[in-house]
Every structure is written in C-alpha cells, then in structure tokens.
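First comes the structure, then the notes that go with it.
For this view, one protein chain was removed and the others were kept in their places.
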Amino acid sequence: MMNKEALLLAAIFAPIFGALILPLLGRVSQGLRNNTALALVALSCLCSLSFIPSVMGGKNIIFSFALPLSLSLTFYADTLAVFMAVVSSFIGAIIVLYSFDYISHYDNQNEYYLMVVLFLGAMMGLVYSANLIYLFLFWEITAIACWRLIGFYRGQRDVLKADKAFLVTVFGALVMLIGFVAIFQQTGTFNLIIMRGQVLPDIIVALILFGILSKSATLPFQTWLPDAGVAPSPVTALLHAAVLVKIGVYVFARLFLMTFMISSSWHATVMMIAGASALVAAGAALVETDIKRLVAYSTISQIGFIFLGLAAGNMVGAVGGLLYILMHGLAKGGLFLCAGIIEQNAKTKDITRMGGLIRTMPVTAMAFLFCAFSVMGIPPLGGFFSKFMVISGGIKSGEIWLTLVFIVGAFMTILYLFRAFTLIFLGESKGYPSREGSKMMVACVALLAILSLAGGLLANYPIGFLKTAGYQMVGLLK
Amino acid sequence: MTYLLLFIPFAILILINLFPREKRTEPAFWLGLAVLVFQAGAVVASQFGYWGTILTSQLESVFGFNLQLYKMGHVLVMASALAGATALLVARATLKNKRDRFNFVGLLLVSLIGINGIAMVTDIFTLYIFIEVTALATFILIMLNREQAAFEGAFKYLIMSVVATVLMLAAVSLFILIGGGTSFLDVKMAVISDPLAYTALLLFLCGLFIKGGMVPFHGWLPDAYSSAPTAVSVWLAGIVTKASGIYALIRLMVIFGGLEPLQNIMLTVGAASIVIGALAALGQKELKRLLAYSSISQMGYIVIALGSGTVLGIFAALFHFFNHTLFKATLFANVAAVEEQTGTQEMEKLGGLAQKMPITGLTSAIASLSTAGLPPLSGFWSKLLIIIALWISGHYFFAAVAVLASVVTLAYFLLLQRQAFFGLVPAALKEVREAGPILLIPAVFLSLLIVVIGLVFPFMIQMVLR
Amino acid sequence: MMLLSVLLILLVLISLWAVMTPLLLRAAIGLAATSALLTMIMYQLGAPLAAVFELSVCAGLISVVFVSVVSLTHRLPLKEFMKRRQSRIKRFIFLPLLLVAALAIMLTIKLPFQLQLPAADKISDVRVMLWNIRRIDLFGQIMALLAGVYGVLILFRGRKTDGD
Partner (left out) sequence: MVIDQLFWLFFMTFILLLIEGFYCVTVTYNLFRILIGLEVLIKAVTLFVIAAGYLSGHLALAQSIVITIIVIEVVVVVVAAGIILGFFREFDSLNVKNARRMKG
C-alpha cells in the first residue's frame, strides 16, 4: 500500500507545479508538452481514483501541516471530495486530449496548456482543502486561469468578456471572503473539520452564498457565463460544463451540507433562486441562435437542478444532486466539444445557418444526440437517473410547487435541445462546406457519449458511492 | 549596525565624487549597487544576530547617536534596498546622459541615508530632519533631466512639503512646550497627560499624511510621480513617499497605538484614500498616473490597517508596506521597459505587448494581480491579514470597504492589462521587441519574490511569530 | 513684555508688506527685514545663538539667493506690469481684512490655556545640547547640505544642451 498522504499531495501539486514547466517544455517540443499536460492530469485523476476503496470503507485521508494564525495546511479526502476530484480530473483529461488537435493552429499554446493544467490542479486543491483560506486561494487561482483562457484569442471583445468574467467572480469571491473572516471571528479557526456541526448566522450564509452563486453563474450573476463563450471550445467545455461552474455547487455542498448547520429557510431560498435560474436560462436557450451561447444557457439552467437536489435537504435529493454533477459534466462536456467540432468545421456559430450536417459529420451528430438525451433526462441515459432523483428529492422536501417549476424547466430543456439538434443536423444543407473533425476530437466526443450511456446503465455504482457521502452530511442528520 | 547604515552610504557618496570626472559614472553605479546589497545583506545577517556587539560598541564612544533599529526598521531597510537596486538598474537603462546617471546615484544615496535614518530614529524632531533630507533629495531627483512637466511636479511637491514641515514643526514646538523634550518617550508622556499635546500629535500626523500623499492631501503625488524620469518614479513610488509618510506613521502608531480617536482618523483617512485613489486610477490614460493613483489607494490599505489598533493590524501594515515596494517597483520597471521599447506610456497607443514582450507582460500581470490581492501572490496575504485585523477589532464597515475596493483595484489593473499587454498588437507596434536584460532583471527578480513569498508565507509567518 | 509685543506686531506688519508689495525685489527685501525682526525677538528671548544664525543665514544668505533670482528673471514691460498689478490688488485686498478679523476673533475668545510646564532642562548650554545630545541632528544637517550641493549642481546648470 502506498502512502495515501503522498498521493493526496501528488494529486494536487503535480498538476500545479507541473503546469509551470509546460511552457519550457513547449519550447523544446510541442508533442512533449501536450503529452506531459495529459499525463499530469491523468496522474491526478489516478491518484484520486486510488482513494475510492478507502473512503468507501469510511476511512478518510487527512494531510495536515500545522501553522500559526489558523493557517494550517490541511487537505482532507472524504467521499464528496474524491467524487468531485475524480469527475473533474477525468473530464479534464478528455478535454486536454481533445485540445491537442483543436488548439494546434493558434498562437499562445504554451500559455493555454499552462493555464488549463493549472486550472485543473487548482480545482484539485480546492476540492481537497479543508481550510477556508486555502479553499479561497485555490478558488481565486481558478479565476486567474479562467481570465487568461477566456481571453485566449486576444481580440478586443474577447478580452473585455474575460475581464467581465474575472471581475464578477472575484467580486463574489471577495464577498465570500468577508463571510469566511466572519466565520473565523466566530469560531476562531479556518479549519473545516473542526467547525463541523456549528450553526451559522444568517448574515454569514448570505455572504458565502453570494460568492457561490456568482461562481456558478446562477440567476443574478448569470451573464458572464454565456459571454465566456468567446473562448475556445475546449475551454468553454472546461469552464461551463465540467469544472468551473461546479465549484460553486461543490462549495455549497461542502459548507452547507457537510460542515455547517443553516436554518432551513435558506434551503427554500436557494431552491427558489435555482428554480428561477433554471426557468429563465431555459427560456433564453429557446431563442438563442449562437450554438455555444445556447449550450451555455442550458448549463445555467441545469445548475439550477443541481442546487434543487442539494438544497432539498434529504438523502435522495442530495445524492441525486451529486450524481447530476457527474452526468451533467459528461453530457455537457460532450455537447460543448461537439459544438467545437461543428464551429471549427462549419466556420460559423449560428445554428440557423447550419443544416444537414448529419450527412457530413455522422459520428459527431450521434454523439451530440446521445449527450443531448442525457441532458434532457431520457432513460436509460445517465441524465435520467440524476434528474429523477433530484426531482423526487424536491417533492419529498414538500415544495411541490417549486418542483413543478423544475419539471417545466425539464420540458423546456427537451424543447431547446431538440430545436438545436434539428437545426444543426437535420434538414437541407445550407451549402456550408463541412467535414468530420479530426480523429482524436471525434473519439473524444464519442467517448463522452458512450460514458453518458454507460453512466445510465451502470448508475448503481456511482449512486452507491455517493450514498456514503450522503451519510456523512450533517445537514441530513436532523 | 545602526551607524553603518548611515556611514557606509555616506562614505560611498564621498568616494564616488573623488573619481576623475570622465570615469566616474560606472564606478558610481557599481558602488551604489554595492551599498544596496550591503543593506539587504545587513538585514539578513541581523536575523542571525551577527551585528550585535562587534562594531557598535567601538563606534559608540565616537558617535553618541541616539539610534535604535527595531525589527520593523529592518522591513524599511530591506524594502529600500530592493527599490533602490531596481531604480539603479532602471536608471542605467533609461537615463541617456552620463552626468544624469552619476547624479542619480549620488542623490539616491543621500535619500537612502534619509530613509535609513527614518528607520532608526528615537526622536520626533530627528525623524523630521531625516524626512526632510529624503524629500530634499527627491525634489532634485524629480528635476533630474529637466523635463518641462517636472518643474510643476517638483514645485507642487515642494509646496506641500513645506506645508507639512510647518505642521510637523508646530507639533514639535508644542511637544517642547508641554513635554520638555522631543524624544518619543517624552512625547508619549506629554500626549497622555495633556490634550494640547494630543492636538499637536494630530498636527504631526497631518504632516505625515501630506508626505505620504493620503487623501485629502494627495494632489501633488500623481504630478510628481508622472513627471519624474521613470527611474526616479521607481524610487519615489517604491520607497520614498512611503518611508517619509507611511513608515513614520506606523512608527508613531506603534508608540501611540491604543488611542481611540487616533484610530478613527486612521480608518477614515485610509478608507477615503483606498476608495478615491482606486476610482481615480480607473479614469487615467497614462501608465504612470494610473500607478500613482494606485499607490494612493494601496497606502490607504496600510493606514486603514493601522486604524484597527491591534498588533495583527500593525504587522499586516508592515507586510503590506513591504509588498507594495515589491509590486510597485516591478510595475514601474515594466513601465520603463514599455516606454523604452515603444516610446510612449499612453495606454491608448499600446496593446498586446505581452506577445512582443512576454517577460514584461508576465511580470506586470503578476505584480498587478498581487496588488489586487489575488492569491497565491504575496499581496493576498497582506490584504487578508488587514481584513482579518479590521474585522476582529469590530470595524466591519471598514473591512467591507477594504475588501470591495479590491474589486476596483482589479478593475483598473485589468484596464491596464487590456490596454497595454493583453489583446491584439496595433500596427504601429509590430516591430517592438523585448526590453534588454537590465530592465528585465529587477522585474523578474521582484516578481519571483512576489510569487515565492505568496507561496511560502504561511511558513514564513511561523518563523516571524516565533 | 511691552517691547516684545511691539516687535511681534512689527513682525506681522512687515511680513504683510513682504507678501503684498507688488515688486518682487521689495518682497525679497521685506522678507529680509522680517528675518531681522525675528532675530531681534530671538535675542530678546535669550536665544543669541539661534539669533545669529537667523541673521546671517536667513537675512543674509537667503536674501542674496532671492535677489539673484529676481535679477535673473527679467522684468515685465510696464504696461503688462500695471495690468497685473490691478488683478493683484483685487486678489490681495482681502488679506489685511482677514488678518484683522482673525485678530478680533482671537482677542475675543481667548482660549483658556492652562499650561502645565515641564521641569526645566538640566542642560542650558546650546553647544552642549547640539554637539553632545543632538549629534544626529548635525549629521542630518550635513546630509541636507549635501542634497543642497547636488541641487546647485543640477538645477543651476544651463539648459540641457551640455551633454556630459
């Protein structure tokens, strides 16, 4: 048995410090740099995977280095953390693989790989850290990486959008930091393990929720997310689908389900915000014609479902919400990568000007369809189980009317995704020269589609794993 | 060590003037750099208790100076060494005239002596003298290459400086009248016993606010910074205004820490400086002016931290003081590189320079983000400590102001990045190349320090607190 | 007390003249006269050493600097001068009024000072004070003078045409 703590550190710091040497490697050879980037992310993923047996057995892994002022460097791997880490690093690895071809003919590749790997490393750090200050630290590193990635094409508009995303998320994060400092004043520590089970005053909850909602682009702060679609497609997949927006969700689960007791009225509030967010974003997606913005609005809408599950306050909802993170990550990542292939080969992002692409890019079309089915929640794909559990969790919590709103949102999801699929792939070709993406890229999207299907067929395994997470939640003990 | 910090620069100052006229520029540069290296080395060596007895005891009998170097003085001495070395290198690259370069070294040494004096004084009037020595050298430095705008900048600074002098000396005379002495101890006794001395202390603080360019006395600062040669701006922004205004303020707060109305003044002035400086920076079109307003805003953070009145607050203020030297010196070195390669510092004419000048672009991004307080850079930790100090001492409103102004800080630095470094290269700048190594070395070194301190700070604090 | 009051009043009046007189040369002379008066006051208060300094340095040296600055900067043509004078008078007319007002206010309110004076100093000799106790001030003076030397070297040099 290898030393678990060393593996934990490797999972976090291998990508972070490895990322810094990527630009140097890039000067030597592009292939070396690309493969190293993939290896770093894969290594992180494997390390996280290796924790599964022990956390399933209830043995959580702690690494701690004592420092004064309550700044102790503490990393903590429990079921929730391991789950998040595996999901994000796995999808991240696929996205890095996809980038090999997608990004190969642009400037600033060195910076691209540096930032992507740094971003994933910071994500690992955020997921595993059990100290609020380090959580904030990694949270902001992801924001910095995002800023550079969204502005990847360097155009005036791209940079403006990047700045906007950066400012909104940092603003939210700073408000959250005030909340953290207030927690410190109350409890005298930043350590999450020590604070477990404490009751939080409402004002602090509001401050922290502000940060969470801004990062996960929920209703009042949603605008930066569609705008961030100016970034290259793998980046949008990374930001929107797989990783970035899930940070908010993860921190919500970590703080308000695993650590603190908050008054139940907050759960209802979060559900209401999530419902509004789901409905409004779905409406926007119905009329949007830019393919990437459409999928981005769909993300905002789906994040609402995750919040519904987590805020429902019961086992089915919480497990469903976490499962949703996995299924949505796979399916939405697939959709974005498909959109990337389409955009690159059809030379447009406007879905009304596409059509009949199924003839020229059949694999992409099938992958898109499967991923779309999963997002819609059609059995037997993975999305069905998660959506079903989330909604039944909502009903169980007694908020029938709110849950009804979500069901309407789910129908709208079906509508706008079918509309998109029809416009893009079916009908007459509008004369755009289009061809299938490169083998690597197509393989990536196909893999994601297959995994979405497999996730549905084998849904027992992740659900069983997540149940152990559910048992650890303080919010559910009452 | 206290004597050496004054006499070694003094001796070098005499020495460089002894060289023959034609050959003195190069030796002056290297000797000046040697002094700064000695300063930094002295601070590091003193951490291991090296200077305690050897030289001091012999010099004691010759020079009966009443000086003391506390731990907090080390921060100032170290920061001045870093900023001074950066300024020297920038001067070497940007000042074309040999005589200017020579005079720059001389004046830098004079003001360095002033700053070292400020770090060690135990007497409020001596403090004033050294502040004035620093300021005098600075007036001349601003005028060094006699640009048109520099006359106005320097004269404005001089006027404000004399006004500050009047306030400070009025305070000193009141201290003599009430306390019968001007040493910090006498002054403290006087302030505790008599409300008139308290007023005098406030006058003195006003003088320091003027020297440090705090709102509402900040009018001179952007003019002085932007009209000076860039090498001088590095020195001015990196250490001079902070040493003569803000450091003295920290020193006094250590002595008079517990006085409630004093804290309220600090909090108000600090918050006003943070907000007004940051908002004004948003509207600037020139790099140097933007950085000048940013300085006002960052000085506000130091002052507001002092207002918390806790030990943590003073520690945070000192730490931010040091950090500010790091990132402002880096940014001004970057401005020097940009100005040198493109010939302009107006942001409208720049763009996309990160592609043409990758190292300058990277270091400026690191320094900007550190100023805005983003982790894992050193600026994050100092701001975090400031916020914690304010929050725990119950100043919730000011903590919130300090936090939210960080967003404005980030906004104007993103503006700077967007206009100058991030983005596409305009046609006029297609031929621009990276600046020479002399300008890159300080920027790279300082930004490395920013990153390393940011990463190891939690470990560092363990050493400091022990 | 009587003599001192007269001297102080004279000091205010002469410096007022220095500030308000339209000719720059006269302003410089007025300032020298102010210094001379200050010297007398210092002497009256029993501070002869400071008085000597004030007389030689301020009334002497600084006046020389002022007069040379005035003579180096050329005079305005008469018409221009008269025009400026009009606007100057308009601007400066409020100063005497302000002074009178301030004086009136101060004479009426008369703040209730109750000075708690400290014990008298043990060292009464200025030379001992300056050379033994406040040596560091002397060092500071030397540094200030050095800065002044640099100032003369840099600022009083001609236009920036001379290369090296």
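Order of writing sets the chain letters: A, B and C. Residues in each chain are counted from 1.
Everything below uses one rule, namely that a contact is a pair of C-beta atoms (placed from the backbone, for glycine too) under 8 Å apart; a residue touches a chain by one contact, two chains touch by 3 or more.
Bear in mind the structure is a predicted one, so any value in this text is a computation, not a measurement.
Here is the thing to keep in mind: the chain we left out touches B, C in the whole complex. Contact with the chain that does not appear here is found for just one residue of C:Leu3, C:Met82 or C:Leu98, C:Leu98. Touch with the chain that is not drawn comes from one residue among B:Val166, B:Val311 or B:Met463, which is B:Val166. Of the candidate positions B:Phe139, B:Trp235, B:Tyr301 or B:Phe332, contact with the hidden chain is made by B:Phe139.
Residues 1, 4-5, 8, 11-12, 15-16, 18-19, 24, 27-28, 31, 34-35, 38, 41-42, 45-47, 49-50, 53-54, 57-58, 61-62, 65-66, 68-70, 72-73, 88, 91-92, 94-95, 98-99, 102-103, 106-107, 110-111, 113-115, 117-118, 120-121, 123-126, 128-130, 133-134, 137, 140-141, 144-145, 147-148, 151-152, 154-156, 159 are the ones on chain C that touch the missing chain. Along chain B, the points of touch with the absent chain fall at residues 125, 129, 132, 136, 139-140, 143, 146, 148-149, 151-152, 154-155, 158-159, 161-163, 165-166, 169-170, 172-174, 176-178, 180-182.
Heads up, the rule we're going with is that only the chains that are shown with their structure count from here on.
We define each chain's centre as the mean of its Cα atoms; on that basis chain B and chain C are separated by 32 Å. Chain B has no residue in contact with two or more other chains. Not a single residue in chain A touches at least two other chains.
Listing the residues of chain C that touch chain B in their complex gives 113, 115-121, 132, 134-137, 139-141, 143-144, 146-148, 150-151, 153-155, 159-160, 163-164.
The touching residues of chain B, when paired with chain C in their complex, are 6, 10, 13, 63-67, 97-99, 103, 106-107, 110-111, 113-114, 117, 121, 123, 125-126, 129-130, 132-133, 136-137, 139-140, 143-146, 177-181, 193-194, 196.
Those residues of chain A that touch chain B in the shared complex are 67-69, 71, 73, 107-108, 133, 136-138, 140-141, 143-144, 151, 154-156, 159-160, 162-163, 166-167, 170-171, 174-175, 177-178, 181-182, 184-185.
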